[in-house]
Structures are given as C-alpha cells and as structure tokens.
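I have a structure here, written as structure tokens, and I will follow up with some questions on it.
With one protein chain removed, the remaining protein chains of the complex are shown where they sit.
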Amino acid sequence: MAHHTETGESFREQEAPVRDYQEGKKPTQEDERAKKFNDLERVIRRYSTEAGQLIRILQKAQDIFGYLPEDVQAYIAEKLEIPVSEVNGVVTFYSLFITEPKGKNMLNICMGTACYVKGAQVLMDTLKEQLKIDEGETTPDGLFTIKSTRCVGACGLAPILVANENVHGKISSGEIKKIIQTFRKGESVENQKH
Amino acid sequence: MKIKSIEDIEKIKERHLPLIKQRLGYRNGLGLTQIMVCSGTACSSSESREVRLELEQELERKGLQDRARVFKTGCFGFCQYGPIVMIHPGEIFYCQVRPEDVQELVEKHLVGGQVLERLLYQNDSTKERTPSIEDIHFFKAQRRIVLRNCGVINPEKIGEYIARDGYFALADVLLHKNRDEIIEIIKKSGLRGRGGAGFPTGKKWELAAAQDLRPKYVVCNADEGDPGAFMDRSILEGDPHSILEAMTIAGYCIGANQGYIYVRAEYPIAVERLELAIGQAREAGLLGKGLFGTAFDFDIGFRFGAGAFVCGEETALLHSIIGQRGEPRPRPPYPAQEGLWGKPTLINNVETYANITVILRDGWEWYEGQGTATSKGSKVFSLAGKIHNTGLIEVPMGTSLRTIIFDIGGGIPGGKRFKAVQTGGPSGGCIPSKYLDLPIDYESLKEIGSMMGSGGMIVMDEEDCMVDIARFYLEFSQDESCGRCTPCRVGTKRLLEILIRITEGHGEMEDLEMLEELSYDIRDASLCGLGQSAPNPVLSTLRYFKDEYIAHVRDKHCPAGVCKALLEYTVDEEKCIACGLCARTCAAQAITGAPKQPYRIDPEKCTRCAACVAKCPKKAIQKGIKKDVGNYGKTGIYAGPGGTEDRATL
Partner (left out) sequence: MGKREYMPGPVVRKTGQLYDNPKKDVEKIRLTIDGREVEADKGMSVLEAARGVGIEIPSLCYLRHINETGSCRVCLVEVEVKGARTLQASCVYPATAGLVVHTSSPRVRRVRKTMVELLLSDHHRECTTCIRNLNCELQNTADSLGIRNIKWTGEMKALQVQNENPYIVRDYNKCIKCRRCEAICSKVQEINVYSAINRNYDTVIAPAFMQDLSQVACIACGQCVIACPTASLTEKECIDSVWEALEDPDKYVVVQTAPSIQVTLGEEFGFPAGTAVTGKLAAALRRLGFDKVFATDFTADLAVLEEAHELLERLGGRGKLPLLTSCCPGWVKFAEHFYPDCLENLSTCKSPHEMFGALTKTYFAGKEGIDPEKIVVVAIMPCTAKKFEAARPEMGTGDFKDVDWVLTTRELARMLRQADIPFHDLPEEEYNTPMGTASGAGVLFGSTGGVLEAAVRTAYYLVSGQEVDLPDYEELRGFSGLKEADVHLKDRIIKVAIAHGTGNARVLLDRLRSGEPFDFVEIMACPGGCVGGGGQPIYGSRWRKEISLDYRHNRADALDRIDASKALRRSHENPDVQKIYKEFLGSPLGEVSRNLLHTYYTPRGKLPGFHFGGIKGSHEGHVEENIPPHDNQSMPRPEIAPKV
C-alpha cells in the first residue's frame, strides 16, 4: 500500500499527455465527452497510486462533468478495479455528490441551526415559490438548481445563501428575488450576444 | 533551509519577533504600521479580500508602502462585525470595513494619524464607540488559549508562527524528551477530547502507543459537522501550523510516521491554508524525513469529507478516509487498536490538537489549574442564533452560560426574552433559562440533558418554537443517519414523523409518551454516537418545554407562532384602510377585498408567508391561533401514511 501524501505544489495535477483537438473547429458533443473522459483519466492516473482515494477522484470527476452520471461511476470502477456497486454506494452516501445534471446556477440555502432560527426556511420557501420548483430540483430552463446545504460555518452572518460559491450573508427574501433577477438578466444578455 | 536544531528556529523567531511584538501591543519603534485584515470565511464572504487588495493599492497610490504593510490574519471571532481591520501600533479595531471605506481610512488613519471614528465598534446600548480591541467587552471577558494566534499572526507565514514559539514544543519533544514522558504530561494536564464525548486525550495516546502493530497513523478530525459550530475551521484558517505541530508530536509519541487531516470539502479556505502550511513545513524540514536531525520521520496528507455528518464519528471517519461509505462499526476494537487499514490509529479533533503545544510550552500544572474539577483548560464556543454578538469566543471551562450569552454575547437583540440555548448540535439539547448560572463543563451539560459537543451554541428567544426545533434537529439526524442500524435508520424516522404530526396539528396526547419511549430506545440501542444522541433534542425539549408540546397537541396552538399549520393570519377590520397593498403582495392570491371594505384572508389559500404582514402600512394583519384545526385526537383517527389501518395489520 502506497501512502503518498499530497499537498502544496504536488496538489495541482501533473500534466499528462492529452489528445490533441483540432483548433478552430467547434467541438462536437462526442468530442466534449471524450475530452471530459480524457480529463478524468488524468485524474485517475494522478490519484490511483494512493490507497483509498476514491472520494477525491469522485470529487474531481464531479468538477469535470458537473455531476456523476452512471457511466462515469462505472468508468471509475473499471479503472480503479473496484466493484461498481461500491462506487455507487459511496456516491449515494455523501451529500456533495449529485447524480443528476444541475442548473447553471446553484442556489444553496444554509440549513444550519443558526440560519434556521434566523428564518432560513422562509428563504427556502421564497426560492421554491419564485422558481416554482422543489428542493433539489432544477428549473426546466436549466438556469437554477436549489438545494439546502449543511452549515457553512458562517453563522455570524446567518441566514446564508450560497449562490455559485459566493456566500451571501444576512440575506432577506427581497434580496433573493433580486439575485434571481440578476441571474436571469445575465442570461438574457448572454442570449442576445449569441 | 532545513531546520535542524533549536538554534535554527530561534533565528527565525528573532527575525519575525518585532512584527509580532508590535501586534501584541509593544511600542517597539518598528517604524511600520501593520494593517491586519481578517481573512476567515465569514469576513471573506463580506468582501474582506477586496478590502485587503484595495488597501494595498491605496498604500501604493499614496506612496506609503514603506511605512505600512497589509497582512492577512485569522478569525478574530467577532464575525458579525466583519470584515475586521486592525491597525498596529495602537490596536485600533475597525469593524465592517467596506472596500469603499478604504480611501478614507488610509487618508485619515495613516496619512492624518487620526482614528476614523465611524468605523469603530459601537456599543449598541451605550452607543459609545471604542477604538481599541482592549476596550471591547466581547474580547475583555475572554481568555484565548487555543485561539491565541488567530488575529495575531499571518497564517500563511510559518515564520510568524515560529515567532509565537511555534515548533519549539516539537523541538523540545524530539530532542530532549521520550514519548512516555509526553504522554504522561498530556494525561496529567487533564485534557479531554474537544470533539464531543470528552474522552481523556492522554489515555487515547497511551492506548495507541501501547500497540505493537505497525505502521500506525495519526488522524486529525476536521470534519466539523455540527450545524452552528465553526471553531475548528477558524483554527485551521487562522493557525494551521499549531495543528501540524501537534500532530507531529502525537506521531512521535505513538510511533506513527504518517498523519492525515480529514477535512470537510466545504472549507476551501482552511484547505488552502493547510496546504500552504504543509508545504512550508516540509520546506523547512519540519515535516518529512529526519526531523530536527533525529531519526523521526513524519508527514501529513489530506482526505476530504464529501458531506456526511456521521463521518465525525471516528469509526465512520476511518471508513471515509479509505474511500468507503462513512458507516460506523461497533467498538471494540477501538481505532487506537484497529484503525486505518486495520492499523492502530490515533484520532483527535482540531481543537484538541490546538491545546497540545500550549500544554507542552506552559506546563501541565498551569493547564490543569484552568477550568473545573473534571474539565480542564478552555473551550471555544461559537455563538449564533438570537444573540447580539455572534462569533467565536474562548472561555475557561466552568464559565456560566449567563456570562457567555449575556456578558460576552451581549444578550438577546430586539428586547426579546431568552428562551433556551442549544448546545452540542444535533446530539445536544436545549437548555432553559433556569440553568443559565450553571458552570458549564462536560459533566454538568450532560447532567442537564445536553452535551458539550464541539461547542456550538445557538441562542433561542421567545419566537422560537421548541417543538419545531426538535423537529429540525431530528430531520437533520435522520437525513444524516448512515442507514446501517435499525434504531437510527427507522427509529429516528418514526420519531420525526411523530414530531411532524405534532407541528402540523395532528398530534395526540399519547404521542408525547411515544416520543419519550422511542427516544429512550433509540438512545439505548443505536450502534454509534450519532444514533445514541439523536433523541437528545427531543428528550431535552420534552423535559423543559413540555407545555409547548401540550399546547401543540391539545390546543393545536404554537405559542411561538412558528408552526405554520397552526397559524392563521387575519385582518384587523378596525385598522384596515382597504388600501389593497396586501392583496397585491400576496403570491397565493389569498387576499380579497374591495375599496372601502376591509380585506379578508382566505385561510385555505394562505401559505403563511407573512409577506402581507410586512407590506401592511397600518399593521392590520395579525398572526394568530388557527381556530378550526380538525381535532383528530378526539376521534382517534389519523389518516396519514401508515395510520390506524396499518397499525391494525398483523
């Protein structure tokens, strides 16, 4: 069993030979998929030398694919030579892993106790009402996914909304509506550009 | 340069000491103004990074870069008032500094040499502004042992940690002490695990050291999962080297050469700081092969949690570290006997490790003198909820809740009445006001039905419904149950269903007995600590707030006005001016009315979002007890899922 440790410099993934893609050509869906699997292959090569790095590999795979579809889980099982049932068991155990594609914008309401007593449930209700979806779901236009998250440890700023990695503290229902609008506007601006 | 001796670290200490001394209040004529900007998670989320960058640019623009420097530092604990900027000399403490304040701050403080009054901390009641951190009551009442370096050093500079006597304990241990001596010191200090259960740390070390099997491992449990607790994160962010040093000492004592830090993936800043710190320590020869020229090797790696509260339980954590489902297993064997890959493994929590170097530097006798008879040293608590000063505090064990909540925490905002404080997270309980003067330590909290846990304290006021809080915690515990053992997997689900029944107005009096009975059985029968303590929030609220339960069940009334199903919003016809604002606000279109006639709310349509209450200019809409809740209790028929019919089966 090799116990390498990794931190600091070595933390960044090392370069591995990558298949060249033709520049200038719009990549097809298959190209994209192949490229993602290529990236995944690199991650697996990087971490599989170390014992028990399945969770890290899954986290990286989720970064690459946005979620963990079945074939990605199976691919990882195949490469690590572990049963796919085990991979699937791990994926479904940890709440950070998702198996459905998520929306463009992740809106997480912190449901830690501090946030809860400061009205996080009301915020969640506002979100649900505004986006007409339930917790854990994605809007039909693929713009938003709402989720409740575990305590992010910023209890001093409760209640908290984490919108795409950005922590918004002391948030109110009104502000939530504004944030949704901002995202929507950003989307329509982008659409006009194309 | 690889550090090989005490002289080597002395040299580094000398180099950084002047900066540190000034920050500690010495007027040492450094000729440099130091601007400390908090870069913990809370301050970062209120743009402390932008403030820092702006400060650096502004200094450059003003040509002040030789006279003043900006430093990152760890959490001050005063999170509510972030971002915090502290300027030395003078220990001037600025709160809620926005990037747009920077220009004025530099102009006035650095160029003009005057304190910028409007950014100083203002005492809410006296409205007085306090320039120095020394004068802020929040800090005055604390005693920072574990958090000694947070807010003082730049966590990204190993030199500054060394200037605070960092790595001296390690040097001393490796060069002058044998492992039994150290374990003896830890035992005598009376240090107990800060992760929750309070197992004596020295005993744990001793057990791990006594094992013959090799290799052994040292693990730092940084899977801080209790909602409302964030002390471990702050320590990792503000003083990462103290953890590395303590883990290395632990490794030496038990005979391990490899350590792992198991940290939540939700803590990106902590991870980044730790990575940096590990890199620096390796470069300095403080991790790696042949530390301080001895034959002792030690290195530290990472493992990430992926969102499972139960992984704070040590056997679950072990499974998670090796990439499996984080399910606990029965003990014995204990991890110190059979841990990672079946090898002896020492697991301590972050805050526990943070105490180690202090004990070794200042002596067990001193440490043993702090705290209460059974609980030594200090404890970090995170204050949150309905409290004035939310944030992180450190007090000696045995401090009373009143001191913490009303003195340091500044009491309940908005003139509301204190109802309870919840300690110990989902494993703990709700403590009513009658215990406010109880000196708190592991034992006293346990006696009153709660527990120390990792030190989260959520303060609740009269507007919090204790039945709803119990439901909230049960929902958490059920969701986080690993699903292995019956009482936790199914039992907490049934417990939760009873609580939901009660908060939705379908409770029966016998439900209260059932709650209690099932709670005791779950506590007795569960495999791991998560399950065993999951009923605590129910048991403690039943014990201290039974009247609230009875109100929900018998009167179908939620005294705190939280449980939506038991509420009704009505328009006070006297006050209503028929402006129609409420009707326009209502998303559910539950409000109808016509000009000059009072408006009405249809309780069937109303979602109890309270948007109308906020909009009404005359405050004519009131929250009240729902009158027509079907009293299922009387008929004995409850037609919910798995109702009477199911009960009759078999």
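List of remarks:
To keep things simple, chains are lettered A and B as they appear, and every chain counts its residues starting from 1.
We adopt the following convention: a contact is a pair of C-beta atoms (placed from the backbone, for glycine too) under 8 Å apart; a residue touches a chain by one contact, two chains touch by 3 or more.
Remember, it's a predicted structure, so these values are computed and weren't measured experimentally.
Contact with the undisplayed chain is limited, among B:E56, B:D407, B:D479 or B:E516, to B:D479.
Touch with the chain omitted from the figure is made, among B:A308, B:I321 or B:I502, by B:A308. Touch with the chain omitted from the figure is made, among A:D63, A:E78, A:E100 or A:E135, by A:E78. Which of B:G198, B:G491, B:G507 or B:G561 touches the hidden chain is settled by the complete complex: it is B:G491. The omitted chain makes contact with subunit A at the following residues, 19, 30, 33-34, 37-38, 41, 70-71, 73-75, 77-79, 83-89, 92-93. In the full complex, subunit B makes contact with the omitted chain through residues 308, 325, 327, 329-330, 332, 478-487, 489-491, 493-494, 497, 514, 517-518, 521, 524-527, 641-643, 646-647, 649-650.
Following the convention adopted for this analysis, only the chains that are shown with their structure count from here on.
Subunit A and subunit B have Cα centroids lying 24 Å from one another. Residues 41-42, 44-46, 79-80, 82, 224-230, 233, 258, 265-267, 274-276, 278-279, 282, 299-309, 320-327, 341, 382, 384-386, 390-391, 422, 425, 456, 458, 460, 464, 469, 472-473, 476, 482, 587, 607, 609-611 of subunit B are the ones touching subunit A in the complex. Those residues of subunit A that touch subunit B in the shared complex are 1, 3-9, 11, 51-56, 58-59, 86, 89-90, 93-97, 111-114, 116-118, 122, 125-126, 129, 149-158, 160, 166-169, 173.
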